[in-house]
Structure formats: C-alpha cells, structure tokens
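Notes for the one structure printed next.
Of the protein chains in this complex, one is absent; all others appear in place.
The chains carry the letters A and B, assigned in the order they are written, with residues numbered from 1 in each.
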Amino acid sequence: MDDWLIALIKVVFIWVWVLLIAVIMTWVERRGASMIQDRLGPNRAGPFGLLQPLADGIKLFTKEDIVPDKAKKILFSLGPILFALPAFSAYAVVPFGDKIVLGGKEIILQVSDINVGFLYVVALGSMAVYGIIVGGWASNNKYSILGGLRSTAQLISYEVPLGLALLAITLIYGTFSLREIALAQQGTFLGVFPNWGIFKQPLGFILFIVTAYAEANRVPFDLPEAESEIVSGYHTEYGSMRLGLYLFGEYVNLCTLSALIVTFYFGAWHLPYINMAAFLGPISYGIASFLVFFLKVSFFLWLFVWVRWTVPRFRYDQVMGLGWKALIPLALINLFITALAIQLTI
Amino acid sequence: MAKPVVEKKYTLGERIYLLEILKGMVLTWKHFVFNFMASFRSGPHTVPTTWQYPEDRREISPIFRGEHMQTLDDQGREKCIGCGMCAKICPAQCISIVKAKVPEDQQELYAGKTYSSSFNIDLLRCIFCGFCEEVCPTNAIVLGQGYELAEYRREGCQRDKARLIENFRLARESGKLKPQRKPVIVAEPKAKPAPEGGAQKDPGVQKVEQAKPKKAAAAKETT
Partner (left out) sequence: MLEDSCLSGHSTGDYVKINIGPSHPAMHGTLRVVAWTDGETVVKADPEIGYLHRGVEKLAEAMTYHQFIPITDRLNYCSAICNNVSYEMAVEKLMGIEAPEKAQLIRVIMMELARIADHQVCVGILGVDLGAFTPFFYLIIQREEIYEIFEWYNGARLTNTFGRIGGVEADLPDDFDQRWRELRPNLIKAIDETDKLLTHNRIWMDRTIGVTTFSAEDALNWGFTGPCLRACGVKRDMRKDEPYCMYDRFDFEVPTGKHGDVFDRYMVRMREMEESIKIIDQAYKMYKELPADAPLMAKVPKAIRPPAGEVYNAIETPNGELGFFVKSDGSDKPYRLKIRPPCYMIYQAFPEMVKGEMIADLVACLSSLNVIAGELDR
C-alpha cells in the first residue's frame, strides 16, 4: 500500500512540477526574447511580470470556445488532447534526481524505472505527431492541413536520427533503462573527462540536440506553425483552452526533451569530479541531486529560447534534406564508430 | 523567361551551420546581458529603447504636430480673425469656421476687428499636416503636443473653440507652447515673404531671430 502512495505522490509531484515549468517557460520565453531584442517584455502582471502566465491562462480559459462549422467535431476536440498527453506521459520514465531516503525507505526519484524506458520515450515522442495531424486535419483549413503535413513529415524524418543517436548511447551504457544510464555517468574516464554522454558521444549529442529541436517544432524547425507562411499552422482554427493545450503541450515537450538531453548526455544529476553522495546525508543528497538535475534542465530550456531568437527558419525541403541527407548518415556513422570502438575495446 | 541558376558557394564555416549560429548566439547573448543588467536599474525607463508608456512618456518635439489649439495674445484676447485661410488650405477639410464682426461691447475679447463666431475642427478628418498653422496670418491656430486623442464616441473627437482655447491655456501653464518658427529665407532677398512660411508674416521677424539662441539652449537642455 505504501508503494502505491509513494508512486501516486511522485506522479502528482512530477505532474505539477512539469506544469509549473511549462508555465514559467512561457514567461521566460517572452522575457528572454525581449531582453535579446532590446525590449522589456511583459512586466505588468505581478513582480517582473511573473503573473503573466496566469493572466494568459485566465484569458484562454474565459475565451469563447469556437469550433468551426465544417470541422470534424470529435477529432477537433481530440487533437489537443492527443498532443498534450504523450508530452506529459513521456516524463514518467525520465528521472528527476537520484534517490531520497525517507523513514528508512529508499525512494527513487523517478516515477517508474522501467527497463525499456528508452523505447518508451521514443515511442511516445512519435505519438505527438497524431495530435498535430489530427488537429490540422479536423480544422478543415488549408493552412492547418499544410501545417499538419509539414509536421508529420518533419517528425517522422527526425525520429530516425533521434533513435539512431540514442542507440549509440545504449550501446555505450548497455542498458535501456534511463536510470541505469544516468547512474553510469558518475566518475571520470581517461582520467580527465567526466563520464558524461557528451564526452563519449560528442557527435551524437549534436545530432540529438538538433533532432530535439525538430521534434519540439522549435525555431529553426518551426515550419508547422510558421506564422509568416501558414498563419499558425495546425492550430490556426483553435482558440480558447484548446489552443492553450497545444501551446502547453509544446512547453511540456521542451521540458521532457531537455530532461532527456541531460539524462543521456549531461550526466543527469551528477556533478563533474564531485561525488555528492559521499558527503551529503540521505535526504539532502536527494534534494541536491534534484536541484542539480533541474539546473541542467533549465539551461537547456533556456537554450531553446536563446536559439529561437537567433536563427531564421528552414524551408520545408531543406528540413527534409538536412534530416535525410545529413543527419541520418551522420547518425549511422556515429553508431558504426561507437559499435566499432566498443568491439575493439572490450 | 529562364530563371538564372545560382551556384551556391559556401565556405566550410558556412557549410556546417553551427559555427555561424554560435556567432549569432554570442551576439544575442551580449544583448541579453546588457538588457538584463539594465532592467535592474531603478526608474521606469530602464531598458534604453522601451518607454513604459502611461507612467513614462517620451519627450515630444516642441514643434510636434498634435492636437490643435487657439492662441490668445498677451492681453488674453483671441488672435483669430476668422479669415478662413486655414479652412481653405486644409487638405482634409476638417476645419469649419464662421466669420463675424466683433460686437461693440466685446472689443476687449478679440485682437482683430473680426473674429470667428464658430470654429470647429473634426479631428477624425484631420491629418495633422500643419498647413493651417502655416497659413494663419495671425498665428492663431497652432498644432500642439497633444497626441492622446482616443475617444469612446465620435462626438468626442470634435473640437470647438472653447476646447481649443482650453488646450492653449493648458499648454501655456505647462510651458509647452510652440517656439516660434525660424523665418524661412527666400531666394531673392528683396522679394516679399514666401507664401508658406507662416512665421515670417509675423511683424517681428527680427525678434524671432533674437529668440533663436534661446531655443538652441532649450534644445540642448532637453537632449
């Protein structure tokens, strides 16, 4: 019975936590963009405009919910849910810290440490495309369907290098469990480098981060919602909280992807050269590991914002070209070299 | 109609995307840090390019072409003589004016022998070109610095004479009266003043020229 309770608490905690990050991200995005662009950004609602997301939420909730006459009603309502749900679910296997000992009971800071966590993440990542294509299709709008199609093509193309890049990681760590991958990144190798994925897989890291941007539909891969071309892409016809779910799902996606980057390549909760577990008590170690993990995640969240306001957007065929002609061959080469290296060293 | 074909010649740095993107990110990071630090400064006008509008207003040019006003002379008399030049020149035809002779018992109210018994400006039509100001022989109509002209009703955008004079009083109190224009010098010195420079019709051209350094000083103070 205890395990159930702990699992429930973890689920609720991660749910609230991810929601909170997504909410704060909308604020960070707008303020960060404004700072980059010599502006001030929203600073009226609350101190530093921190209540702006709340104001946005109230606005979205109270707006009239319009379903276009010729839209496919059921699919139209289903779209945002299909989009947001996988984004949340994917976080279930992502760790958010090492472990915490409460009342003599060791609690792993991860909702569920399933041994095929890797496959689960990749599978749910490709689920998001249904939300987009269903929403785009159901809207009965040409811009929406174009956005949906762009997104589908893009997500499916970039699944491949994403999976291949991650495959190299699993080759190195020899496991599909995210927690085990994270645990394996402690210590150093060759004396100087921390045992992190990025030092073992530099090319894989670049591949993963590029595909992560594509998976999240962020600039420079934001063609599905390219405002200047197809208005808002797949959510052109959406308003009210349905739109809110799409926007929210996007930020939750960012959060999940950042957590994945940290877990796979940036040593999860480990600090380089320092073993926190050695000199911290069981509870403080749990909290510290969570904080370190969160700090790393927030850096990558910020990176998403930073890049977005720096670079222009690709064209549809260029995205496809980059995916199939550059990233997939590179990912294959990377996989091959990794496999070769492992074969030779063992 | 064959389109020219372009050969793309990229250097290696350009070819691999990341180098130039990183350079761009360094640039945006510099801007971010600068503005981030600036946003901690006290005062409403922190980030140099943003004005927090209702609290923090930018300085308006002293010769801004905003809401009109009707000027009074030193003795508080209306300068307008109701000649209707402004209504005639107005490209948008937003001024309607009725000329009347000054009644015997109201001589102290008006500077001229005639006056405008009714003077209305439709701000919805006005394009703020400033021509009325330029043609006015007595400098009676002046475009002021008022730019907050939004109203809830169309009627609110009509300006009658009382309101225009009120505008003048408010501007005079806040010291926001328009400095007199420098005279426009016309090519032939002997020729009579050019038709469009309103100010040189003023009898005191000399005076205006003396006033010039003052304006320069004021401008320096403000900038």
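Everything below uses one rule, namely that a contact is a pair of C-beta atoms (placed from the backbone, for glycine too) under 8 Å apart; a residue touches a chain by one contact, two chains touch by 3 or more.
All of these numbers come straight from a predicted model, not from anything done at the bench.
Q: Check each of B:38, B:63, B:109 or B:123 against the chain that is not shown and name the one that touches it.
A: Here the residue in touch with the unshown chain is B:63.
Q: Looking at B:23, B:41 or B:113, which residue reaches the missing chain?
A: Among B:23, B:41 or B:113, only B:23 touches the chain that is not shown.
Q: Since one chain has been left out of the picture, which residues of chain A touch it in the full complex?
A: Looking at chain A, the ones touching the missing chain are residues 33, 36-39, 142-143, 146, 150, 219-220, 222-223, 226-231, 309-318.
Q: Contacts of chain B with the missing chain: which residues?
A: The missing chain touches chain B at positions 1-6, 8, 10, 13-17, 20-21, 23-24, 27-28, 31, 49, 60-61, 63-65, 89-91, 127-131, 134, 143, 181-182, 184-188, 191, 194-197, 215-216, 219-220, 223.
Here, only the chains that are shown with their structure count from here on.
Q: Nearest whole angstrom, what separates the Cα centre of chain A from the Cα centre of chain B?
A: Measuring from centre to centre gives 52 Å for this pair.
Q: Applying the document's contact rule, which stretches of chain A touch chain B when the two form their complex?
A: Against chain B, the touching part of chain A is residues 32, 34-40, 206, 306-307, 309-311.
Q: Contact residues on chain B for chain A in the complex?
A: So the residues of chain B in touch with chain A come to 18, 21, 24-25, 27-29, 31-32, 35-36, 39, 46-50, 52.
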